[in-house]
Each structure stands twice: as structure tokens, then as C-alpha cells.
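All protein chains of the complex are present and in place, except for one that has been dropped.
Order as written gives the chain letters A and B; numbering starts at 1 within each chain.
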Amino acid sequence: MSLLSYTLRRLLHAIPLLLAVAVLNFCLIAAAPGDPVTALIGDFPAPAEYVAKMRQDYGLDQPLPVRLGRYLQHLASLDLGYSFANRMPVSTLVAARLGATLKLTGTALAVAAVLGVALGLLAARLGGWVDRLVRFGATLSYAMPEFWLGQLLILAFAIGLGWLPSQGAAPLRGAAAGWAGFVEGLRYLLLPASALALRYLALIARITRARAVEVLRADYVLAARARGASETRVLLDHVLRNAAPSVITVIGYNAGLLLAGSALTETVFGWPGIGRLLFDSIAARDTPTMLAILLMVSASVVIANLLTDVLHRLLDRRVA
Amino acid sequence: MTALLDIDALRVAVADGPTLVDGISLSVASGQTLGLVGESGSGKSMTAHAVLGLFPAPSIQVTSGAIRLEGIDLTRLSADARRRLRGRRIGMVFQDPSSFLDPLLTAGRHIAEAFRAHGVTPDLAPRIQAALARVDLPASVAGRFPHELSGGQRQRVLIAAALAMDPAVLIADEPTTALDVTVQAGILDLLRREAAARGLGVLLITHDLGVVAETCNEVAVMYAGRIVEQATVHRLFRAPRHPYTQGLLASVLDPGRDAAPFAMPGAVPPSHAMPAGCRFHPRCPLVVDQCRTIPPAMVDGVACWRAGA
Partner (left out) sequence: MRPPLLALLMLLLCAILAPWIIPGDPLAGSADALLAPLQSGHTLGTDDLGRDMLAMLLHGSRVSLMVGLASSACALLVGVLAGAVAGWHGGWVDALVMRIAEFFQTLPRFVLALIVIALAGPGIGKVIIVIAVLAWPQTARVVRAEIGALRQAAFVDAARLAGMPDWLIVLREVLPQIAGPVLVLAALDVATAILLEAGLGFFGLGDPNLASWGAMLNQAQQYLRAAWWMSVFPGLAIGLTVLLFNLLGDAVAQHLDPRGR
């Protein structure tokens, strides 16, 4: 089967999952205690005519199937409701926060992937105390809640040493321009990205090491050495290539972990992203925003899994 | 005939452990195919690993003896100097072609690897095609993945990669054991052709006497880490002198003979519990007291106290 038809088939598979996520969201609203209109609007004083309009729009006086239909209709037109806590449409609110979250998770993911793969390869190749150290470090790191790690980093580098800022993504007086602004941005990014990356890094180092140990024992590595391939080439051409599908699967299938970690890390560092928004919306009982974020995060996970499978397929043609 | 590969009193042992190869001497000349025969555990594969300088575990080492390739003692070379000889002057082919090909690389990439490892980077595409043609494979095979090839094709790809840099010596470790009988003949034919046409020296490791009869000029029979008999193929098959060789030959089905094949009793002793004296004595039908205490020396191509008895 070609890559294209596989991708299409996999896409068809993702659509019912996305639909199911939307239905789940609807069930949460329907099952929430109290008046369902509260779940749609949030715990805020809304104008009476808006409440009435919502009842009308979502058919809250209608039977459940009709309400489900109305709800899905609203989602399909990308209408995520209005946040009275923030006095703006949820879609605008979320869109404004998306960039910060992408920056944080993207940086953390890149750092975790590069360092994790490097450490895993190193441990597998060198063995001995390096291997033990990497494995011990990974086990330890994986047990650390990222929000606590964030607090420790703040205690050490922001409060203790005073080297780095502890809150926000940019100085309150506004970001500088050009190169200076970029460096300043990095200073703000360093601590939260490290806190978020560590557990992911541990996961990636573990799987990379395990696969690399397996591959280094494989017959085809012996054959490559018999052809005169150097250890560096063996590592790059055979070990890395054969470990990649498993590593990518672990990365992709733990996207939920990364997003959850992002919510916690953003809260610790006052990072103006989706995670912080989630924290604030829960504190303010701003239901429309909460549900919109759940929908987005679930959709991201479905899409991440889809991309993972396609990428896996691209790297290993044997997969049926 | 000058020896391309000359193994001299080679000993291989596990550090602080048993000896796996106990003082064997062999030599392979240009255009010659030497068969190294023995049961599993006899040390024949370990000999091949020693020549390549690639042991399955770091604790296994050459403890004494020399391995000369075109006059250079490999055991005295640095790790990097040995690496540069692997693939370039000495090639190796293995038993199971499906596990010795990287499942995620195309056939062409395997052959390219042999060139790149020795700094040959220009014009790779025509070189790969030539290497494939040499083993009678079409150029289209270059773009295929191992799972898209048959067993025989895979082994040919491995041979093409091993021969890409035109090595002087090829070590073939059970190259046909994992293949269908119909495919075996083609592979052996290819090896014979390379030896005859290009003067390639081949060390063919096998447990299959049929393969030896078909392909080799010389045979060395190995038992429990030592060579017990060495002779030309013609002489060994006509008049085996060591009781072990006799037993091996008798255990082969011979369509021209009425008697049922003979099954040798017992098995190769494990390397940590080698018997004293001649290592074959517990299984030998001709054993005498002397065999139990003093190891026989190699005299006139046979290491046996009872040879000629």
C-alpha cells in the first residue's frame, strides 16, 4: 500500500475519533450539575437576553439528540462560545494564546528529542557507568512532577542566583526589538522549557537506549562493521535509523503528556499560553473556555497520533 | 602459490575463561577455496571472527599466534587500521542473509556503505550497478528493500557488498545453510567463479561436507578448537585418516552405498570442560591409553595417535 493511501485511510480513521471527542464534550455539558446554560455560559452574570438566546440557539428545551445536533453544528462553524470572564469570543481568546504555547511546547519538544536521543545513544554505545548514570537519571527525572521541577528551577535560578526571570514570557515594560529582544525572549523561555522538557527527555532517552542496545547487537550491524563501516557511521546509518520509528512513536503517542505538562508549567511560570488560560478559566468557572481547550487538546492528540503513524510508516516500509 | 591469508598457531580465549580456538594454523592462497569443516561449537566461526577482528563479546580475545593478510600481521594493527582493512582487503559473508541486511536500508545503500567506508564516494550509482551485475542481479535491485527480495537475492546483495572493494580474501560463514537447496548451487557457483576468475582466496566455513566437495580445493577439519585433519578435498574424501573425519563422512547419506548413514555417538564437549589428551577420545572408537593423556601433534596433515593404525 502506498504512503498516500495509507495516510488517507488513517485520516478516515481519525474522523470518528474527533467526532467522539465532540460528543464527549457535549455529554460533559449535559451531565454538568445545575442548569445546562451555566455550562455553556459560565458562572458569570450574563445579560438575560443572551441567556435566552443561548437556550434558543442550543435548543436547551429540546430533547438530547436535537441538542447534540445543534451543538455539533455550532462546533462545525468554529463557534466556541463567548467568555464572559474575558469579555471576548473564546475563539479569539484561544487564538491569542496559541502562539505562546506552541513556542513553549515546541522548544521543549526539540530540546527533549535532541538531548534524549543523544543521551540514549551515548548510554547504549558506551555502556558501563555512563549507561547506569543515564538510566538512573531518566528514572529519577520521569518521576518528577514538572510543576515542582518548575518551582525548584525558580528557587535556584530566579530567586537564589537571580540569573533568570521567573514569570511571564517577556518583560512587563514590553519586549526589546531585534537581536536583544530575541536573547531576552530566550532568557524567559529557558526555565519553563527546561521544566517541561525533562520528563519527556527521560522518556525519549529510555526508549532510544533500549532500541539502540538491541540494534547494536543485531546481525546487520556486525555485517556493516565487516564492511569496514566506522562506529560513527554504524551509529548514524543503522542504529539511529532503526531506533527512529520507536522513538517517534513514543514522542507522538505521548503528545497528551506534553500538553498536560505544558498546562502545569505555564501555570508555574505565568506563561501566557493555553495552559495558563485553562488554569484561569477553571479558577473563574469560565466553562466555555474550559471546554474549548479540552476540545483543542483532544484534537491535537488525535492529530499527533495520526502524524506519528504516517511518519512511522514513512520510516519503516515494512509496516502493514 | 603465495598465501594471501596465513593463520599461524592462533589461540582465542575468553578473558580468564576457556580457550575457544587452540593453536590452529591455516593458509589460503590466491584462487584457492579452503573449507573449514566442523560441528557447531568446534570454533570455526570464532576463527572467522578472529580474522575480522570482530568478536561477539569484548571479553573474547586473541591470546597468541598471528593472522597475516598479504604479509601483514593483523593482530599487531591498531583498531582503526584493522577497520580500514575490513571490507577493503578482506570481505565476509554470513549465514542468514535476512538478518544480516538492515531492514530499513535498500540493497543499494548496503553496497554504497562498503564504498563509502573506504573513502570511495564519486560515481556510486554505476559502481553499485557493476557490483550487482557481478553477482548476476539486475540494476533495479538497488532500490529494493530487503523484505522485497528473495533469500537468494539477499545473499547475493551481501556478497556484492562484500566484494565491492575487490578484497583479496573472502570469508564465507555457512553462506548457503539458510537457503533453499535450489538456490544454494547458484551461490556456490558464484564463489567458485570469483575464485577462478579473479584469484579471490576463499575461506569457506561449513558443517556441510557436500558443500565442501562441490566448492573447495583444500579442507581442514576442526574439532573442539583444534584442527584434526587437513588435506586436499580429493584425498580427504577418498581416504580420511582421522577417526572423526571418518565418522563425519560416514554420517553423510551416500546414494552409492547400501548401508544406512552412521550416527556418531556423543557431542562436541563444551569449551569449559575439554577432555585431556586428544579431545576426540571420549567419542573415538579407536581410543588407546595414550590418547587420554597426551594431545597428538599434527603430522603429515593429521593429528591422531592411531592414524594409519
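Heads up, the rule we're going with is that a contact is a pair of C-beta atoms (placed from the backbone, for glycine too) under 8 Å apart; a residue touches a chain by one contact, two chains touch by 3 or more.
In this text the structure is predicted, and so the values were computed from the model without any measurement.
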item: Interface partners of the hidden chain - shown chains only, full complex considered; value: A
item: Contact with the hidden chain (one of A:L164, A:V213 or A:V310); value: A:V213
item: Touch with the omitted chain, as defined above, among A:F26, A:F147, A:Y220 or A:W271; value: A:F147
item: Absent chain, residues of chain A that touch it; value: 17, 20-21, 24, 28, 31-33, 39, 139-140, 142-145, 147-149, 151-152, 154-155, 159, 166, 210, 213, 256, 259-260, 263-264, 267-268, 278-279, 282-283, 285, 287, 290-291, 293-294, 297-298, 300-302, 305
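Operating definition for what follows: only the chains that are shown with their structure count from here on.
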item: Inter-centroid spacing, chain B versus chain A (mean Cα positions, whole Å); value: 54
item: Residues of chain A that touch chain B when the two form their complex; value: 218-220, 222-230, 233, 237-238, 241-242, 315-318
item: Complex contacts: residues of chain B adjacent to chain A; value: 52, 54, 83-88, 91-92, 94, 96, 99-105, 109-110, 113-114, 116-118, 145, 147, 158, 161-162, 165
